[in-house]
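Every protein chain except one is present and positioned as in the full complex.
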Amino acid sequence: MLKMTHLQKVYRTHLIETYALRDFSINVAEGEFVAVTGPSGSGKTTFLNIAGLLEEFTGGSYLLDGVDVHGLDDNGRSRLRNEKIGFIFQGFNLIPDLNLFDNVDVPLRYRGYGAAERKRRIEEALGRVGLSSRMKHYPSELSGGQQQRVAIARALAGSPRLLLADEPTGNLDSLMARGVMELLEEINGQGTTIVMVTHDPELAARAHRNVHVIDGQVTDFDAESSPRHVDAGAPVAAIS
Amino acid sequence: MFAYYLQLGLRSLRRNPVLTALMVAGIALGIAASMTTLTVMHLMGSDPIPWKSDRLHYVQLDNWGPDQPYSEDGRPPDQVTYRDATALMAAGKADKQTAMFKVVLPVQPENTQLKPFRALGRATYADFFSMFEPPFKYGAAWNRDQDAGHARVIVLGKELNEKLFGGQDSSGRTVRMDGIDYRIVGVLDDWNLRIKYYDLTVGAFSSADEFYMPFTSGVDLKRRSSGNNSCWKSPGDGWDAYLQSDCVWIQMWAELDTPARLADYRSFLDSYVNEQKKLGRFARPLNNRLLDVNQWMRDQKVVSRDVQVQTGLAFAFLLVCLINTVGLLLAKFTRKSGEIGLRRALGASRREVFTQFFIESGVIGLSGGVLGLMLTALGLMTVRALYTSYKTVAHLDWAMVAATVVLAVVSALLAGLYPTWRACRVQPAAQLKL
Partner (left out) sequence: MEIRPILSALLRSKVSMILIGLQVALTLAIVCNALFIIGQRFERMQRPSGMNETDTFAVSSVGFGEGFDVRAVQAADLALLRRLPGVVAATSINSTPLSGSGWSSGVQLTAEQKTQSANAAFYMVDDHGLDALGAKLIAGRNFLPTEVGIRTLDETVAPASIIISQALAKSLFPGESAVGKQIYIDDPQTTPKATIVGVVERLQTPWVNDGYADIENSLIQPQMLVIGTASQYLIRAEPGRRDEVMKAVETQLAAANPSRIVGKLRDMEAQRRDAYANDRAMAIILGAVIIALLAITALGIVGMASFWVAQRTRQIGTRRALGATRGDILRYFQTENFIITTLGLILGSILAYALSLWMMQAYQSPRLPWHYVPIGFLCLWALGQIAVLGPALRASRVPPAVATRTL
């Protein structure tokens, strides 16, 4: 599903070159649930951004669902993103001026579905996260957990093959976090590949596989392992 | 505290120079447009002789033909006949009164270096000078006896005296006009007449009179007035027939010092016209008017339609500029809601937040006002170039300078009111929420 080999990402600002990712290789198979952990600044978000085609990389290769994304232009990347990938952000990133229905509608609009198809999908997605009754509400009227569920519904609505989540529970209390996690597991159970960055060892433990990133490199693949190098309590980590 | 807010305001304005420039320019443009037109309108419409404008009255009688009104809206003719003017002068029922008309005469200077030239003047009565109060530099007006005696005397305007005598005291000397010598009795000083309100029939902004001579000697020249002359029927042949005709060409003013005198004069005019009706004149219904200076100026539409439209438009433009500023301030203050929340969390009261942002709006207004003032001066320069006759009314005076700045600050504060109020409503907690 997702195959990166010797991937490199360099940020150039002024005179400083920051190697966010160096010689980063990973292979995520179809249907997998992968948790990515690592200290703050190690390159987790960078990895997700590249995986989700939000950023370009400076070296190495990346095949998404068998497609080499290197030669794609901006529009091609947008289309691919829209069709294959769902995003869940730490800060939810709901659009405050739109109600839940319209929020979930956003990626579907870009997909170019007809009105009936969109309505069906939105209702189904919101139903899956248990918020069908609040379709006309605005994000500010919801709790953090509910907002994140809307964000998940939005990610699901386009039936993506790959779901990318950057600390989806980072802004939630543990109870809510567990709820979101259960939802993700359920989605994964239905065949969607999930890559999730988290600082929470408990959540990471529930994934099929843990990937540990340090200094822009994958240091550890671990299928069922218990968490080892997790600095979950680090205050900096709370703000990603 | 004020200084602190001022400092904060200035700093914040400097941080977004483009936005600030946009707001200041917007206010300045709006202010300049409205102040330019307002100045012109204000100076055009303003009372030219405020201390006695309500006592000076323009006399109108309706001697027009039985079958046609002078004007569709029922106004009587804007001038009177020679017959009526002299009759009213002879009756002398007002405290002061003068009939007058415009004359243009060739001047033959003593100084042979100067070529003969035409001068624009006025034939009027001695009372003219005490009624309209032009300032004298040398000498004085002629007297009523000289009016009666058809005296060949003259009062020169400052410019003509400048031209003929180099500005020296010329009283007692003579000036030759169309072959007749007139003795100079007085010379006027600068007479800053913005509007030639004593004769609006030939244009309120026409050039100033260069000389004044007795009405009686003016008539002796047997020259028709250089102003307007309207007849509703043919005057007949010859000068005497013209004087006796119903042609109107003379302006008549009466000074009436009390309301009682005004009422008396009104009834005098009525009885005069009724008397004339018996002689077969004044076939139309009684329609005498005694408008005071300001009423007469309004009646003659001294402030033209164009100027009114321009002023209205300029204020609409100012409104657009203000709405623009409200929008930009709102954008700016909304962007600062984080800072506001923080300040509130750190203990600033709502009133303090209000003051801070209000001062910021004030600073914008003040800058807009100063820039607007410069643009207004530029605008008035343009008006003077476009309307050559408006040069007397298109300049800034102190009242207008003050008004400009005040208008700018008030507008900016008004524009800032809503955004500031919105800023105040930011909750202290807003900073802490996502």
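By written order: A and B. Residues from 1 in each chain.
The rule is short, and it goes like this: a contact is a pair of C-beta atoms (placed from the backbone, for glycine too) under 8 Å apart; a residue touches a chain by one contact, two chains touch by 3 or more.
If you're wondering where the values come from, they're calculated on a predicted model, not measured in any experiment.
J.: Name every shown chain in contact with the chain that has been left out of the document.
T.: A, B
J.: Which one, B:S46, B:T86 or B:Q108, makes contact with the chain that was left out?
T.: Selected residue, touching the omitted chain: B:Q108.
J.: Pick out which of B:A148, B:L193 or B:L330 touches the chain that's been left out of the picture.
T.: Of the candidates B:A148, B:L193 or B:L330, B:L330 is in touch with the missing chain.
J.: Which one touches the absent chain: B:R144, B:K233 or B:R298?
T.: Residue touching the chain left out of view: B:K233.
J.: What residues on chain B make contact with the chain left out of this view?
T.: Answer for chain B: residues 19, 22, 25-26, 29-30, 33, 67-68, 106, 108, 115-118, 177-179, 223-224, 233-234, 236-239, 242, 304-306, 308-310, 313-314, 316-317, 319-321, 323-324, 326-328, 330-332, 334-335, 383, 386-388, 418, 422, 434 touch the chain left out.
J.: Pick out the residues on chain A that sit against the missing chain.
T.: 45, 48-49, 52-55, 74-75, 78-79, 81-83, 87, 89-91, 93, 95-99, 102, 105-107, 109-111, 138, 154, 158, 166, 239
Quick note on the criterion: only the chains that are shown with their structure count from here on.
J.: In whole angstrom, how far does the Cα centroid of chain A sit from the Cα centroid of chain B?
T.: 75
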